[in-house]
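Removed from the display is one protein chain of the complex; every other protein chain stays in position.
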Amino acid sequence: MSGSSFGTHFKISTFGESHGPAIGVVLDGLTPGVPIEEADIQKELDRRKPGQSSITTSRRESDRVHILSGLYQGRTTGTPLAMVLYNQDQDSSAYEHVKEAFRPGHADFTYQKKYGIRDHRGSGRASGRETAARVAAGAVARKILEQRGIQIVAYTQRAAGVSCQEIDYGVIEKNPMRAADLEAARMMVRRIEELKAQGDSAGGLVECRIIGVEPGLGEPVFDKLEAQLGKAILSIGAVRGIEFGAGFSLADMSGSRSNDQIFSTGFDSNRAGGIVGGISNGEEIAFRLVVKPTASISRPQASVNSKGEEIEIQTEGRHDPCICPRIVPVVEAMSAIVILDMIKRQAALQAPQVEYSSGIEDKE
Amino acid sequence: MSGSSFGTHFKISTFGESHGPAIGVVLDGLTPGVPIEEADIQKELDRRKPGQSSITTSRRESDRVHILSGLYQGRTTGTPLAMVLYNQDQDSSAYEHVKEAFRPGHADFTYQKKYGIRDHRGSGRASGRETAARVAAGAVARKILEQRGIQIVAYTQRAAGVSCQEIDYGVIEKNPMRAADLEAARMMVRRIEELKAQGDSAGGLVECRIIGVEPGLGEPVFDKLEAQLGKAILSIGAVRGIEFGAGFSLADMSGSRSNDQIFSTGFDSNRAGGIVGGISNGEEIAFRLVVKPTASISRPQASVNSKGEEIEIQTEGRHDPCICPRIVPVVEAMSAIVILDMIKRQAALQAPQVEYSSGIEDKE
Amino acid sequence: MSGSSFGTHFKISTFGESHGPAIGVVLDGLTPGVPIEEADIQKELDRRKPGQSSITTSRRESDRVHILSGLYQGRTTGTPLAMVLYNQDQDSSAYEHVKEAFRPGHADFTYQKKYGIRDHRGSGRASGRETAARVAAGAVARKILEQRGIQIVAYTQRAAGVSCQEIDYGVIEKNPMRAADLEAARMMVRRIEELKAQGDSAGGLVECRIIGVEPGLGEPVFDKLEAQLGKAILSIGAVRGIEFGAGFSLADMSGSRSNDQIFSTGFDSNRAGGIVGGISNGEEIAFRLVVKPTASISRPQASVNSKGEEIEIQTEGRHDPCICPRIVPVVEAMSAIVILDMIKRQAALQAPQVEYSSGIEDKE
Partner (left out) sequence: MSGSSFGTHFKISTFGESHGPAIGVVLDGLTPGVPIEEADIQKELDRRKPGQSSITTSRRESDRVHILSGLYQGRTTGTPLAMVLYNQDQDSSAYEHVKEAFRPGHADFTYQKKYGIRDHRGSGRASGRETAARVAAGAVARKILEQRGIQIVAYTQRAAGVSCQEIDYGVIEKNPMRAADLEAARMMVRRIEELKAQGDSAGGLVECRIIGVEPGLGEPVFDKLEAQLGKAILSIGAVRGIEFGAGFSLADMSGSRSNDQIFSTGFDSNRAGGIVGGISNGEEIAFRLVVKPTASISRPQASVNSKGEEIEIQTEGRHDPCICPRIVPVVEAMSAIVILDMIKRQAALQAPQVEYSSGIEDKE
């Protein structure tokens, strides 16, 4: 399997560079008969698109989705559903200085070493624009999960040193940070604008909750639910770590505190983050990820060019001073893709549905 | 793909329950001609085996490896190499109380929900014993990587609230915690023994360094090096989080601090943990993971039985009060498996080696 | 994915060389709760084992199956089920002359070229003994399919120039050729014994019918049902061709003859062999394969040794003069594995089962 596909029983395959003709994604293994329209997908893409506020890049990307296959009379046919977003406004001149130089924090150096050739324009395949294809795919997955009663909510929990003090899902789409606390959001924006003014950028934390997942999803021992979610989230460009449930705080707990006790009414806590033994336990699935500060900053930094000569480099162009708000829909999309894949895997595991009860007695 | 295989170009498939006849692993895609003997594997298994000290379980598991295929005259043949460890000392009576009850922090409940049937003896497939198969597979991968000059070192960085103050790889195998600091190790042991005496257990942090990896490994955009390592590590039973390089501390950094600047002598820092854009950059690959406290504790806990009735449960039997020292070789094994797979993927990507230079001119 | 695994949603991974310690197979993705015992598997293995008659090799292979995992109280647990057959009677001396020579019709030369190292004893991994692992896996798959009302019947249709004149499934297990016609079987045996006396061997045709498969199995456009069955069957050592339904005779038909017309009572013919557009249509799935004559013959043949020098070679040892009767259970096994995998894939495709009818109107 190559690196641009994700999933086993429901699979997405993405393609595209930032300044090439288009980016896109093919979904294979999609449930047939599901009503989907481009508007369902556009809605999610619009949440990811640039230019939404002072703290997102002012680049214009139309991000208009075109469905090329897999639909008939507004419903999925069970055949591959391909979506394409044509690239526009691709002024590559801002990247001319990168052609022969490696920007700190960017994949310029590693792509050159791996492939021996590199599309430097807009970071090529390594561009954050690649995540639009994930969001498009995730929008389709979410539509199916919603019918099953599964909701996915992500939000900026902390950015530029400011944390949400309360969690109100209702305000997430009402502030430019996609924070769950309006007051905190205001402070985050203020600090990020300060950093931006200094030619700098900020990192943060994003939290995600998957609500309504039945017990039983996850495929031990390697494709455990946290392993698949972890891979999905860590494959997003700026993410450098992930923790489930109580996460890193478990290092200092004792077992008597960390175990979620069970009562007839259910678990009394959710330090497990909804996953035990790699399988969902019916509680909310909860994880947190760290987003590194945007690598593109206008402050001068030390680097080398392709001849190995030391240079000073400043990233020009329009960039997000903090990527958190735009990573939120990507986290939700990848989560939806993992959950749909796992639902299909559980269906495959249990198939065919046969009665074996007759004649079977418990013996040891 | 089913959940008990890992890897694409080098693949391991494990099997086995704690109290069934055996556990084992099949390695497929192994480089032919490599000298391997059972002693190479046994050495690693002995690092993982129980009964090594006061803070590991006193259970006796012989963990004697038997190679069943894939070797000829002491060298790999390129065909699947299968290894089996027969189970012994399987007194299942200590688990009788679990047959109809669900232990907090254990996979009893989720396995029952997922599969509808469950081998309760010694936690069945969900047992930590499953990781012996990973260690056996990893020992083979490491042998190949060592020839390539790649070293993998993991150690307990923190346990029961005590952190290593200095990092000395030379002492890791000389203390029961596999800590990198002898003094810290002594304090860790003391605190864990206290917790054990109280019928309780401890968590911790494990750090891993992969040294000598050339630039270019990792397969964007989904099979990035951190995504594959993340999946591999998060698939280990007690692991609840992972971070790369500066990890979660990046949330509060600015971009001008987090970017590793580049000089003609190389990178001036390694906050990226050796991976940029999902591809190794030639620096040490560095990650840290959190290990939850052992779920099996002898303190009474609240739970329910299979009829949903509330009960009080105490985990009897012999268990590790802190799993960190025994998880260290598992982390190394999974890391080795990922790196070998990635080396093979890079070879596949570049193949066939053809000269295309003639007649090609740079044009835009 | 490496070459020793087959299947996607139900997967088997085999290992083992003819004269190594053991051969075996791991089944992953197995439906939980299915009653299986070693006797179910042994029954199928005994149909494949050598020494059944004058026209099968007199080699003794105990072929005694040992289940190592995945069973609890006689039922599958949904975790990997591993089976091992230990090798016995491995007198490798008969193969000493092959160590440095390449037998015509055997994989000696190609294994040497591919791997650069080769276990020459009993043909190593290229031995027909490898198929015992397939039969063991297939026995488990068949058990599940039988509960679903699916039957698989293969038989020798032609051997040594003699064809079955009538098809009576009831006699297949009552003659050493596994032919579907007792009279033809007697003539086949006579001719094969003659060839054997001359130090020679015979080829033949095997036909297979899969009965009771519902419409809808198969995954266009690449994993069509005939493509997967074709791969499965062509991966069996001596098979050199396969045709579905009317097969090669379609080359000379006109479309008005080859199309199966449809009536309210069903299809009026089955020239499609039960598969249209890569998907089962509810008719019997029918295919035929050609089995090459056994490569091991005692007549002298021209060959070269590893130094490239010309030699004369005679295959010593005990070999089947015609492999058809022993390939029949292998064909059935591989067919069962494909069908079970496809049932699971169809379940995955359709999952999750959601109602989308409300509000959906046919529009164009």
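Observations, loosely collected:
The first chain written gets the first letter, and so on, giving A, B and C; residue counts start at 1 in each chain.
In this section, a contact is a pair of C-beta atoms (placed from the backbone, for glycine too) under 8 Å apart; a residue touches a chain by one contact, two chains touch by 3 or more.
Everything quoted here is computed from the prediction, not taken from an experiment.
Residue C:A126 is the one among C:A126, C:V171 or C:V328 that touches the chain missing from this view. Among C:S18, C:T31, C:T79 or C:T294, the one in contact with the hidden chain is C:T294.
Remark: the residues of chain C touching the chain excluded from display are 1-6, 8, 14, 102, 104-107, 109-111, 113-114, 125-126, 130, 158-161, 195, 199-205, 215-224, 226-228, 230-232, 234-235, 237, 240-248, 250-264, 268, 272-273, 276-282, 290-297, 299, 301-304, 308-310, 345-346. The set of chain A residues touching the chain not shown comprises 1-5, 8-11, 13-17, 20-24, 26, 28-29, 32-33, 66-72, 75-82, 84, 114-119, 124-125.
For chain B, the list of residues touching the undisplayed chain reads 1, 8-10, 29, 31-35, 73-75, 78-79, 144, 147-148, 220, 340, 343-352, 354-356, 359-360, 362-364.
FYI, only the chains that are shown with their structure count from here on.
For this pair, chain A with chain C, the centres built from the Cα atoms lie 44 Å apart.
Look at where the CA atoms of chain B average out and do the same for chain C: the two points lie 37 Å apart. If each chain is reduced to the centroid of its CA atoms, chain A and chain B end up 25 Å from each other.
The set of chain B residues touching two or more other chains comprises 1-5, 8, 14, 114, 125.
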